[in-house]
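One chain of protein is taken out of this complex; the other chains stay put.
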Amino acid sequence: MVCLVTFSVFRGSIQIFSYEGVIGFLTGTDWNAVEGRESFGALPYIVGTLASSAIAMVIGVPISLGIATFVSEMSPPRLAAPISFVIELLAAVPSIIYGLWALFVFRFWIRDLIEMPLYNAFHGSLPIFAKYPFGLDLFTAGIVLAIMIIPIISSICREVMRVVPNSQREAAYSLGATRWEAVRIAVFPYAKAGILGAAILGLGRAVGETILVTLVIGNVIGIAAIPTTLFSQSQTLSSLIANEFNEASSDLHLSALIGLGAVLLILTMIINIGARLLVRKMVKVPTGEKGRR
Amino acid sequence: MSSKERKNYRMILHEEMKKRYRTRIITDNLVTVFALVCVVAAIIPLGSILLEVIKNGASALSFEFLTAPQGSIGSGKGGIGPAIQGTIIVVGLASLIATPVGVLAGIYLSEFAGNGIFPTVVRFLNNILTGLPSIVIGIVGYVTIVLFLGSFSVWAGALSLSIIMMPIVVIVTEETLRIVPHSLREAGYALGISKAKITMNIVLTTAKSGVLTGIGLGIARIAGETAPLIMTILGTSLFFSGLEGPVDALPLRIWRLASQPYESAHAFGWGAALILILMVLGMNVGLRLLARKKGFTVRAEA
Partner (left out) sequence: MNKNKVLLREFNMQKNMIIMSIVAGLLLGIIIPSSIFSVHAQNKIIINGAGATFPFPLIDTWRVDYKTIKPEVDINYQSIGSGGGVKQFTAKTVDFGATDAPLTAQEMQSAPGAVHIPETIGSVVAAYNIPSIPDKGLKLTGEVLGDIFLGKITKWNDPKIQSLNPDKTLPGDDIVVVHRSDGSGTTFVWTDYLSNVSSAWSQQVGKGKSVAWPTGIGAPGNEGVANAIKGTANTIGYIELSYALTTKTPFAFIQNKEGNFIEPSIASTRAAVAAQSGALPKGDQPWTNVTMVNAGGKDSYPIASFSYLLLYKELSTDPNIDEPKAKALVDFIAWAITDGQKTGESLNYVPLPDTVVKLDQDTLKSLTYKGKPLL
């Protein structure tokens, strides 16, 4: 089945690769579908995809770890069950509902409570805050993606930390460690591979998310989609496909969009291979029967 | 070193230890507070989403809304009956396809395949499939099924969704079966039971709750998918009329309603969102209860 998917994606994109050249398509920055001026380059959307996912990861992973730590190590058991239940409910909310909520509610919070203060404080001194924010930008997209992946990452982390044998913690406590020290020196190293796996899964979700991103990222095309500030409008590979696939009537345009799909596919593969290598490297820490997850 | 000096030294050491201990405690408390803040930060969006959906959606709910087809747009009449029916049909069909295949593949990978090249490749491709954006799967569904059959259809939607669901079921099944202690299998062997029987009756039964969780996760994921449905089932204002024709679905209906200029259409959209959330959550809670009833629980998540 994967072969079918891969095959049809690559067959569909042959036309654009022969038109622009593989390198030309990957490094080009123009995107013009107007008849007679066709020119397609994927670079800005690769950058946009990586940037929005990076923001999501930077915000999402620490918070997820915090949640998982709280639920599995710190909170009283009576509190842990409802919290993890609620977090898992978040994982079940369809992404289109996140999208509508972000568009109608959340983007105003972000703009007024986070972006405007940052802009007012730093727009002269720090270039990444130098753009007047509208709430429809890379930063908003990154944060909403983070909110979307937190339940996924934190619930897996919680499971992984739960299977860390108690003997590990007890050993740390017997050396006089505080609760946090026990988590840091006994639980985290043990659960490292699993946490990494969770993060990778979240990253995969963030990279491929479509409708939600389309609603909040500002959707610029061409060279302008390479973000210069945190508050720039941008575009990701999947949002561009979603935006233009329905309306693409020329074969070349269609092929260019499927070409973006091929790039996305390769990006996903790279992330997966990288994750596997990392996990393999780290898995050398002692693991019990249930450790390798 | 005189005794006085020694005493002094001890005091300094003691003070130092005390100070360090204090910082360690403070760090510990800070981390606890940070973790708690994380929890609160994650719960605020959920609260806000639910509040918003309920606030805007509850007023649309009525018996007519749940059962009737939509009246003309902007009139505020009718309901989303076809979308609810369509979601049940498409998601149901997709999980009927994905569940057996996914569970069997998971069993194969965990119990029979070992660590050879073929299973490794299958595992790798399966992992990639989980990370594949749903829109790409929608394109594939459109190109291979819709264009082939010459019409938007329930089949195209269900097959596309099953491609999204299957790898999730495979991974969770494999991982859950893996945690089943070897001693259980060995007990089976000792009784002279065949491997197939051991797998079905002992391993799978033990891991049932985990597998059910995986299926639940998969269904929750596909029930909320919009992008592949746009390209495969088209949507319709009519009730189901056959597997070869277009059908409606809730996420698709929400997406279309949200892009209309009429207040009444937006209210319908929020109402549909409320129904979708209730359906997905209801199913999740149901599966959880089903899973919790079993004695031996082994849990895993995708």
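The chains carry the letters A and B, assigned in the order they are written, with residues numbered from 1 in each.
Heads up, the rule we're going with is that contacts are C-beta pairs under 8 Å (C-beta built on N, C-alpha and C of every residue); 3 or more make two chains touch, one makes a residue touch a chain.
For clarity, every value in this text was computed on a predicted model and none was experimentally measured.
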Contacting the left-out chain: of A:Met74, A:Leu90 or A:Leu136, that is A:Leu136
The one of A:Arg107, A:Arg158 or A:Arg179 in touch with the missing chain is A:Arg107
Where chain B meets the chain that is not shown, the residues are 71-75, 85, 88-89, 92-93, 96, 146-147, 150-152, 187, 205, 208, 230, 234-243, 245-246, 256, 258-262, 290, 293-295
Even though one chain is not shown, chain A touches it at residues 30-37, 103-104, 107-108, 132, 134-136, 214-215, 218-222, 224, 233, 235, 239, 242-244, 246-250
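The definition used in the following text is that only the chains that are shown with their structure count from here on.
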Chain centres from averaged Cα atoms put chain A and chain B apart, in whole Å, by 17
Residue positions on chain A within touch of chain B in the complex are 1-5, 8-9, 12, 62-67, 69-71, 74, 83, 86-98, 100-101, 104-106, 147, 150-151, 154-156, 159, 178-181, 183, 201, 204-205, 207-211, 238, 241-242, 245-246, 258, 261, 264-265, 268-269, 271-272, 276, 289-290, 293
Interface with chain A, chain B side, in the complex: residues 24-25, 27-28, 31-32, 34-39, 41-43, 45-46, 48-49, 52-53, 124-137, 139-140, 143-144, 163, 166, 175, 179, 181, 217, 220, 223-227, 230-231, 251, 254-255, 258, 269, 273, 276-277, 280-281, 284, 299-302
